[in-house]
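A single protein chain has been removed from this complex, and every other one stays in its place.
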Amino acid sequence: MAEAMKMRATMQGDAVDVKVLIQHIMETGQRKDKKTGNLIPAHFINQVSATLNGKMVLDMQWGVGISRNPFVGFRVKGAKVGDKVAVHAVDNLGTVFDGEVVVA
Amino acid sequence: VCAAGLLKTSGVFAATWNNLAFTSKDTADAMKNAGYAGAAENKDIMIKVPDIAENGAVVPVEVSSNIPGTTSIAIFVDKNPNPMIADFEFMNGAEPFIATRVKMASTSIVRASVKAGGKVYTNSREVKVTIGGCGG
Partner (left out) sequence: ASGFALNSRAALSATDAGGFYDLPAFGNVSLLHITDCHAQLLPIYFREPNVNIGVGPGLNQAPHLVGEHLLKAFGIRPGTPEAYAFTYLDFDNAARTYGKVGGFAHLATLVKKIRASRPGSLLLDGGDTWQGSATALWTKGQDMVDAGKLLGVDVMTGHWEFTFGAERVKQVVDNDFKGKVDFVAQNIKTNDFGDPVFPGYVIKPINGIPVAIIGQAFPYTPIANPRYMTPDWSFGIQDDNMQTVVDEARAKGAQVVVVLSHNGMDVDIKMAGRVSGIDAIMGGHTHDGMPAPSIVKNARGQTLVTNAGSNGKFLGVLDLDVRNGKVAGFKYKLLPVFANLIEPDKEMAALIETVRAPYKEKLGEKLAVTEGTLYRRGNFNGTFDQLILDALMEVKGADAAFSPGFRWGTSLLAGQDITLEHVMDQTAITYPQTTLTEMTGATIKAIMEDVCDNLFNPDPYKQQGGDMVRVGGISYTCDVNKSIGKRINNMMLNGKALDPNRKYKVAGWAPVSEGVTGEPIWDVVTSYLRDKKVITPRKLNLPKMIGVKDNDGVA
């Protein structure tokens, strides 16, 4: 689901500044359906990793407290224009999200 | 700017999801279950949050650590039903910095805890969540 991910990677000094937005409901599992009164099942991204030129730089675990349409920003030293930054995410139902961007 | 992704299995993650920490009901338990028990207060952990949240459902939080050897940062919101928000582990040149957006139901302490050189540290800021209205 690459279209669900928006990425930007720009050099700032000697580090690449990466910004990532993923479209996702991030349902907590704690909200009630107003019509039925039943709990809406949890549905959220819980594991995310980022790589620079294929090498892992960031290993993340997320809970239900991350906002809907999650945002994450990070910086990696030693990158240069043309490098590839990739983000890989999976939610608690096993849906996988991938994105890649070339450092500008 | 976003290239088509390559489908991978979830086997790329270093550890399995820390269910125990993420389902803990208070920050102390969550910190213990995520390996941050006994963290010492440290002002070298910088937390950038708004003084008043514009939207409690989307509160920007930026954390950076000036503590040498920082390998991970975790974020907690004390008043949330599950205080643990996320845990970030840095490697291979990643700076000890993270920006994200979190849900907050009410005014609360936002805590950032850090692992560095085999020790744990923590710092916190309050974010006000208000009903709004009125104005000059």
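Going in written order, the chains are labelled A and B, and every chain counts its residues from 1.
Quick note on the criterion: a residue touches a chain if its C-beta (ideal position, glycine included) is under 8 Å from a C-beta of that chain, and two chains touch if they have at least 3 such contacts.
None of these values were measured; they are calculated from a predicted model.
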Inset, instruction - Determine which of the presented chains are touched by the chain that is not presented, and list them. - result: A, B
Legend entry - Among B:N33, B:N55, B:N92 or B:S124, the residue in touch with the chain that has been omitted: B:N55
Inset, instruction - Mind listing the chain B residues that contact the chain we can't see here? - result: 48, 50-55, 58, 60, 107, 128, 130-136
Legend entry - For chain A, the residues touching the chain missing from this view: 6, 8, 19, 21
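Please note the rule applied: only the chains that are shown with their structure count from here on.
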Inset, instruction - Report, in whole Å, the distance between the mean C-alpha point of chain A and the mean C-alpha point of chain B. - result: 15
Inset, instruction - Over in the complex, which chain B residues touch chain A? Could you list them? - result: 1-8, 10, 12-15, 17-18, 22, 57-60, 62, 77, 80-95, 97-103
Legend entry - Touching residues (chain side chain A, partner chain B) in the complex: 1-3, 5-8, 15, 19, 28, 30, 46-47, 49-50, 52, 55-68, 70-79, 86, 88, 90, 94, 96-102, 104
